[in-house]
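Only a single protein chain was left out; the remaining protein chains are all shown in position.
Up next is chain A:
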Amino acid sequence: MANTIDLKPVSEFISEDAPARYVYDMSPEKHEIALSTHDLQVYYGDNLALSEGDLAFERYKITSLIGASGSGKSTFLRSLNRMNDGVATVKGNITYRGVDINTKAIDVYEMRRHIGMVFQRPNPFAKSIYNNITFALTQRGVTDKQELDEIVETSLRQAALWDEVKDELNKSALALSGGQAQRLVIARALALKPDILLLDEPSSALDPISSAQVEDTLLELKNQYTIIIVTHNMQQAARISDYTAFFHMGKVIEYDLTRKIFTRPKVALTNDYISGNFG
């Protein structure tokens, strides 16, 4: 694979006076920004779980969020489409298409159709494969059978599941294997034609083969979707993402092009993490 990255320890690159933080300058002149956050803070009760969340995500790229458990990366991700509503307090701005979506005035249900999400454990509905994909659409008034059929086929193809299930679309989705179920869930999210796809450790509950299939799927999807993925698997981050953000103790420590993060990180802490010294 062209973008495979050599993961040997890179401590020799880190100078003595490494900066404490480094955030890549995603200038709007040079990059098309799909989503950006400004001063994002997340509280669980009085507990500050995330601060200094300033990130911009480039369109049609894959961005990985890495960091140890409890570093705030999932909290950050779940804030992006307001899945933390009612769970945590999120302060700050999340800008999508020039609009701050972290305000009361936003219709979160409508917004989530543009910013979809896939979770760690596959969560298909207790419905048929077909209905899993069409359900959210029919709730929004898409009832034309032919249109639905097309959407089902397209999204299952995009999720690389079509060939495996095309003859049993009426089978219960609960009968699928873990890897198939996760790809079905991705297809289900894609059926709404979102702009941005958020994935929270989508392959950590899967075996290596299914995991590789999900990765291939994501690489395919990159041409049409902006993807932000939380992962514990650093090889995965290195393999599939264009940008990587390293989270530590609720802060973004370093955000840069993936190849830079994995070959010559600017911050000593990042280097410690990717070379396996903690986390």
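Just so we're on the same page, contacts are C-beta pairs under 8 Å (C-beta built on N, C-alpha and C of every residue); 3 or more make two chains touch, one makes a residue touch a chain; residues count from 1.
As a working rule, contacts and distances are computed from a predicted model.
Participant: For the chain that is missing from this picture, which UniProt protein name fits: "Phosphate transport system permease protein PstA", "Protein GlxC", "Group 1 truncated hemoglobin" or "Sarcosine oxidase delta subunit"?
Facilitator: From the listed options "Phosphate transport system permease protein PstA", "Protein GlxC", "Group 1 truncated hemoglobin" or "Sarcosine oxidase delta subunit", the omitted chain resolves to "Phosphate transport system permease protein PstA".
Participant: Among the options A:Arg59, A:Arg97 or A:Lys171, which residue touches the chain absent from this view?
Facilitator: A:Lys171
Participant: Among A:Tyr43, A:Phe135 or A:Trp162, which one touches the chain that has been omitted from the display?
Facilitator: For the chain that is not drawn, the touching residue is A:Phe135.
Participant: Check each of A:Lys73, A:Arg188 or A:Lys266 against the chain that is not shown and name the one that touches it.
Facilitator: Per the contact definition at the top, the residue touching the missing chain is A:Arg188.
Participant: Would you write out the residues of chain A that touch the absent chain, in ascending order?
Facilitator: Considering the whole complex, chain A reaches the absent chain at 81, 83, 108-113, 116-119, 121, 123-127, 135-136, 139-140, 168, 170-172, 174-175, 185, 188-189, 192.
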